[in-house]
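Before we start, here is the structure in question, set down as structure tokens.
Of the protein chains in this complex, all but one are displayed in their positions.
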Amino acid sequence: MTKEYNTLKNVIELPHKYAAGPAWTRFYDGLKQEKIYGSRCQKCKKVFVPARSYCPACQVSADEWIEVSQEGKVISWALSISHEFFGMPVSPPFITALIRLDDTDCDFLHFIGGIDLSDAKKVKDLIKPGLKVRAVWNEEKKGHMMDIRHFVPVSG
Amino acid sequence: MATRVGIVDIAMTPGAESKDNFLDQVYKVTKEVLDKAGIKRADVGTVISAASDVFHGGMSCANSYYWDAGGAFLKNGSRQDGESLFAFIYAVMRILSGSFDTALVLGVCKGSENPENDMLTHFFTDPFYQRQVGLNETVAAALQMREYMDKYGITGEQCAKVVVKNLGNALRNPYAHIKKRVDVDDVLNSETVLYPLKQMECAPKSEGIVAILLAKEDVAKRLTNKPVWFKGYGSSMDAFYLGDRDLLDGQLKQAAKRAYDMAGVSNPKKEIDVAEVCEPYAFQELLWYEDLGFCAPGEGGKLIDSAATNMDGNIPVNPSGGVLATNPYVSRGLYRLAEAFLQVQGKAGERQIDKKVNTALAHGTHGFAGQCHAVAIIGN
Amino acid sequence: MGRPVAIIGSGQTKHGRRFDVTYPELVKEAVDRVFDSTGISPEDIDGVVSGTMPSMMEGVALTHFYFADVLRSVGKPILKTETCGSTGVSLAITGYYWIASGMADLVLVVGSEKMNEGDSQATMTTVVEPFYQRYFISGAPGIFSMQSQQWSVHYGIPEERVRAAATKLSIDHHNDAFDNPYAHIKKKLTEEEVNNARIITYPVRLWDVCPNSDGACAVIFASEKMAKKISKNPAWVKGVGYSGEEYWFGDSDKVVWQCAIDAAKQAYDMAGIKDPRKELDVAEVYNPFTFQELLYYECFGFCDFGKACDETLKGTFAKGGELPCDPSGGTLCTNPIGATGLNRVAEAALQVTNQAGDHQIPGAKLALAHAMGGVDQYNGIMILGSKL
Partner (left out) sequence: MEKKSEYDILTDKVAIPYEIAAGPTWTRFFEGFRQEKIYGTRCRKCKRVLVPARSFCPRCFVDTDEWIEISQEGSIVSWALTEYEYYGMPTKPPFIGALIRLDGTDSNFLHLIGGFDLSDPEFVRKTVKNGMKVRAVWNKEKKGHIMDIKYFEPVK
């Protein structure tokens, strides 16, 4: 859209290099092997996923690494039928969701797929809180969150 | 505390896109508040502003750019990033410390120049996890809304009513950005941004430059015959990762409790005469009612059904039209405060509520699903 | 004035290229250190102040969200102070006012930067607006070169003499840094190496310029009651000052630099300092560029205008001199921008509490900490003393 008054267009574009550090490096290496790692806090014993170097609450080291289940329950979800978002790794339609993987103590943010997404009503009838889902992996692994393609409902 | 802090006057720009240059707008608003209070730039003690860097304005070190436009040439000053109520409280602290008699508080955000909020809030994410799965404030809000509806049976109609009420109120507000009479069906039939969230339930992207002049007690009384006093403040921060938090049990309760305790408010339902809350997504206003103690947990839907938060209700919320009508991201907390100030002074014009306002609440939030909240209580 | 305020502890990270940790992990290192050193529990903290340089350096907007956990700020009030290069001192000043106002008794103040993850000088171009100035100001060195060049011509100081004084500062500070366990660049330099180094922005050469450092600094501010209860040896805030001027670089005189003079005067007046050169025992002057350090000596009243080169070459401001400046090696050797000013404050606090180890100035009782920010536009100062 061109504005009817004088403006100056300016794109600010800068490069960044983010240090992954040991925890993300190891977590992504796990993804490459189709494993999801969490880590357990030494103090409160909670398991956090993705694995991290410290417990967010206790701020002590969470260095006991655990391969967590690739199944879990839906806590919350939202469906985009046609709306595009900047920075979204997938095109609509998609479902973004919070998933509590089995035996972990926080919710994992990812996508739900493998179902018909064209009708919001149908999706709502299918995806109830607590619905069981399981990770589906992409063939090619890049050491990236999207090595997991999405989570699909576990039938039966 | 050694002294009370009074709000002397306010000035602000309308939320709609203007052709004006940013610096001219900052200058005009600053000059307006000084002129209203009848003081010269030279007499201002300190200038505290709020603006975000590049991401909400296109300029790094934002306050370098508008330092002199904001009246701060050779002044002692500082800046708060992200939420403008932070700038208010920091200015209050500076006066309470005894170092300054007056403080100018600025909220600066020219949304019309920025890309969409969803693009900017996407960069609140960490690069390793939440950014890679496309998180932004709208996605976080939709997830929070789903949980809220599922847990308490909040209906789409109840959420839509917030839009109907606030946009209805905005029709009376000359500073509001979106002016449109809508009904529940209009809201529910608007585009689904992220099911269950509708386009009309998401705040727009607005301009908002606001200036508020504060003074210690004796100076405030000299500058205005209707000073509005600072009574209480609280803020609170939640954990970073969305999945580490309980999205229905956030930090607003904590922030409100601190503000109420400081202000000596024990029964907010009765003692708060009007509230200006920050509701970038319609359903959040209902959730905030609960956290602010206006109703019991899970009762936010019933409260709007009861019409208690309408202009003529027991506890009017957002007579200005709120953030759903005007959303200058960083400035929105100070816009709430400015509106609360006008209500206490009885100078809110057509949007003045019908009963005597002794105590008003202003709320600001920023971050995903209300990661951080701030609450200020002011009164006569 | 408000209630008395003290600093009861600080924690600095190891500085350098910290690609071994993520950004929050780096911040955690400083925060853990300050809690370990003071023995305070994070639960006792009433509020947290966080700050960094512009978001474009980080690639993450509003970093206080990202750091919420490591700042131990969950469930607590927070402020996010940012004033460009002066952020560190502005953070300390925020901590000061929070407590002086009576609204808190213990405040954790944290500044941080991961400069190597972004592009620092490219970030600086985004401080300068795109209508006019962005085309001419080459990051930070461009404006500082113009400032120092104008200064030397104004006072008729021969270029060789300015070079000699700048070279002495460079050699001294890079050597001083060996005594500071947290410093980033530590190097034995010769005059020849400094004088013949690669030109960055003429006359500024490589060893006149600070590095890009990753690091964080955490400081705990306390009310009088809490300071006396917790700490045997607090550093007391004696004075604060801050001033800023016009955004356009060409609008104000940067030689007799009013905002630097005013910031110092505010702090001196509050601290009751009449003759800073005599009364101050040590100063941590913000010196991202050797040339600029010279100019500050004059604006802060450490010597007469136009005399900074003479006094520097006499050793007035070196270790063992009359008023040692930057015994830590200063910003010239370690510059994690959002933390740098707070590092100055932490160093000043270490000095007046006799905890600066190998770079302790013996008997230091009154110290100045300083930072500069904006488009050569802001100066902020905090003065710390060993006595209330």
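The letters A, B and C name the chains in turn, as written, and every chain counts its residues from 1.
Keep this in mind: contacts are C-beta pairs under 8 Å (C-beta built on N, C-alpha and C of every residue); 3 or more make two chains touch, one makes a residue touch a chain.
On a predicted model such as this, the values are computed, not experimentally measured, just so you know.
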Shown chains touched by the chain that is not drawn here: A, B, C
Residue, one of B:F123, B:Y152 or B:F230, that touches the chain absent here: B:F123
Listed residues B:K19, B:K180, B:R222 or B:K347, member touching the removed chain: B:K19
Contact with the hidden chain (one of C:S37, C:Q121, C:N195 or C:N354): C:Q121
Residue, one of B:R41, B:R172 or B:K221, that touches the chain absent here: B:R41
Sites on subunit A contacted by the missing partner chain, in the whole complex: 3, 5-22, 24-25, 28, 142-144
Residues of subunit C (touch criterion as defined above) contacting the omitted chain: 19-20, 56, 59, 119, 121-122, 125-126, 130-139, 141-143, 145-147, 149-150, 153, 198-202, 204, 246, 248-251
Contacts of subunit B with the absent chain, listed as residue ranges: 18-24, 27, 30-31, 34, 40-41, 54-55, 58, 68-69, 71, 73, 110, 112-115, 119-120, 123, 127-128
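Everything below uses one rule, namely that only the chains that are shown with their structure count from here on.
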Centroid distance [mean C-alpha coordinates] between subunit C and subunit B, Å: 33
Subunit A: positions in contact with at least two other chains: 10, 12, 16, 18, 20, 24, 56-57
Multi-chain contact sites of subunit B, meaning residues that touch two or more partners: 54, 58, 127-128, 239-240, 244
Partner subunit C, residues of subunit B touching it in the complex: 1-2, 52-56, 58-69, 72-83, 86, 89-90, 92-99, 120-121, 123-128, 233-240, 244, 251, 254-255, 258, 366-368, 371-372
In the complex with subunit B, residue positions of subunit C that touch it: 1-3, 22, 24, 48, 51, 53-57, 59-62, 64-69, 73-85, 90, 93-94, 96-98, 100-103, 123-124, 126-127, 129, 241-247, 251, 258-259, 262, 266, 373-375, 377-378
In the complex, subunit A residues that touch subunit B: 5, 7, 10, 12, 16, 18, 20, 24, 48, 50, 56-57, 75-81, 83, 85-90, 96-98, 106-111, 120, 123-124, 129, 144-146
